[in-house]
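Missing here is one protein chain; the remaining ones are kept as they sit in the complex.
By written order: A, B and C. Residues from 1 in each chain.
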């Protein structure tokens, strides 16, 4: 169990504004734009404003903590404005101290994250991943090697992919956005039996040359009993990511899934970091440690009956 | 709530024998060969025998009821023998009485089953599915039309596919086994926003010309508040299917996922139906009614906070 | 041999203007924008103007008659202006009179057009094509059925595809432009052993709602000893197509293949039909007859040595 000294706390003031033009006869939306509530991510001053008088349904997935909001919008403009103040506590650990978990010891709840998914076809990458990473010492270092390989083999390029683009496509075409980097890293981790999931939230610290602040996709891997966050796109400061959702891949945690005929404007995202020395809150910064937002509680290892 | 008159009970005596040759230094296995325990599927005389002295871990997924067994086998022969007596109660309903559920009313727990997955790339089939099925009256009849379309467009052919074969491949190449029929049907249902999942278990009633009894893949769709089972391969008697697992697609519920170097023999599956008039237990038979093994309890519709 | 009465002659005044901005250090272009010279397509008043003082190389492929122009452009604006007056003679035939040629009688020169190519993966469509078209009476009617199937299964949508989009993609996603309709039709013809090639040229008669006049892709099939032209996109009047090139698929006959960093503007194409009763020249019009621009000369059937 990491001690207090290894924790770092950040605060992000977040504002997300979405704007759509909905055609007749209206459209259903499922949003995943609420910050997750977890033991290490606490929320205050949360506020959601809709320009249409609607009663959205919300749902928190008990497995992931993802908060979904569903609504049926009427034709015309739909504006969704979400704001929240997020305090995040990260555990920092020495990379060299973090081992992989053998398959036979993986908690059942993470087993699903070594299987292939829509955009992370790890089943086709076993030979490649074994050739590239199979000889490396298991542990966080191997995950870093995968992250670095993805960064080294893929070039960031806006609008170079779409919602059907998969890890296989990115591996071949070698361009993508953060979503594509994350899919490829997830697929490669799974191909060497490291549970990995796709995470979404908001970006922090990216080079403005890459575009305005935006949603961000990154990766959570399961090592040594907890999940660690990594940013294969290499464009940002992971300590400042606010987490919205986690899932198998982007198909699970689109920030908006739309059923109907709708024109979308680019989302407007503002994420301001707050520093408050009196509370021990520091600005997010790049660091060499491994970062986890997961308290690392013991996960039950299954029921006991042998059939 | 369907009344008692609309129920039918079947009993299957099941025996599954698996046989492997495990190379050095051993291999991890995750099996999904235990019959699920559900309100409408009750088990007795369950027995598991392994030829190696191992303590398998078992785990029941709380969301699906899938029962996974994990073990680390030593080099040499591994034999797994599973037997169980299964009583299954199906609700029978008039197809014309079963409606689809609008997206805005779907229980949150089934939303994940309208999204694409590894082998069911519904995201690429929206136009096709809308063109073929979009004009049909929503309801069970539309699902039957999708099932019939898949049956009419795909030819059963043993060994015509592998574990990476997806719904897209099957749509193009038009051959497959039950797994492929199920993937294509699942993908097409999702493409018209009908939640659909992939189910596995054991076959019953298939034409011996198609090969010896085997595992079976089929489909569960969510309509009118419960799940209904359908067999797009059209080769069997669905009433006799014992359910093992359900998931997004075959990647979730392989009957055996193997990590290591292993030679496999074909599984030996025996499923004998028992008739017992005194208990109201009848033989599985083809019928025109819709069949559900789901008691159709009300599923909670989400938490109430609007953020 | 069709007699004179079955011929129809059209005249098109064609003007093509292309405009590029070439980055440092210049770029190589291969154009295929010259009207082909064939026994049934005669050219007059041909004129090519470049804004850069360049000496383009031209090359006429002896097998297809395609005329390629290659040049190395300097940085800056490149403008290519091509104009020509084209007289085209089509043979009209009764569809019911046109048979398929058995594989054993196909001229060797057309054999290559029953094999798969980059964008026409007929090898994966054998089962589909046999199921859909295998039972139809061989002949022009079967080719019409394939054309109609493509028209019925694909929707025209501008900008819905790119240069890597293949027949398989179009079959799945069911949208495309004329290029995609042509690829899918070519692939399906080859899958039932009808030699088919991809043809490019200029459009005539398309509904202005689909956009300004443009290049056009269509299909040539080999039946009964000659090639017939068909327009699977169904958007235009085939009699008015000026032929530029023919090939296996679009990879062979791009109107411009560019090596280097270049910004392109949309091509400007003007195709005006001329009527001249005194010369027997009529306006292109839709007709029920099969149209060939191929004089149907006997093609040598191979050398005689049996090794």
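Convention: contacts are C-beta pairs under 8 Å (C-beta built on N, C-alpha and C of every residue); 3 or more make two chains touch, one makes a residue touch a chain.
These figures come from a predicted structure and were not determined experimentally.
Every shown chain touched by the omitted chain in the complete complex is listed here: A, C.
For the chain left out of this panel, the touching residue among C:77, C:103 or C:287 is C:103. Interface note for the absent chain: among C:39, C:76 or C:112, the touching residue is C:112. Although one chain is not shown, part of chain A still touches it, namely residues 124-125, 127-128, 131, 153, 155, 168, 171-175.
Seen across the whole complex, the unshown chain contacts chain C at 28, 30, 34, 46-48, 55-61, 63, 67-72, 82, 102-104, 108, 111-112, 115-118, 121, 123-124, 163-164, 193, 248, 251-252, 257, 259, 301-307.
As a convention for this text, only the chains that are shown with their structure count from here on.
Think of each touching pair as a link: the shortest run of links from chain A to chain C has 2 of them.
Rounded to the nearest 5, the angle that brings the Cα atoms of chain B onto chain C is 180°. When chain centres are defined as mean Cα coordinates, C lies farthest from chain B. Shared numbers divided by all numbers used gives the overlap of an interface; between chain A and chain B this overlap exceeds half, so the copies present the same residues. Spacing of chain B relative to chain C, judged by their CA centroids, is 48 angstrom. Inter-chain spacing, taken between the CA centroids of chain A and chain B, is 30 Å. Touching two or more other chains at once are residues 124 of chain B.
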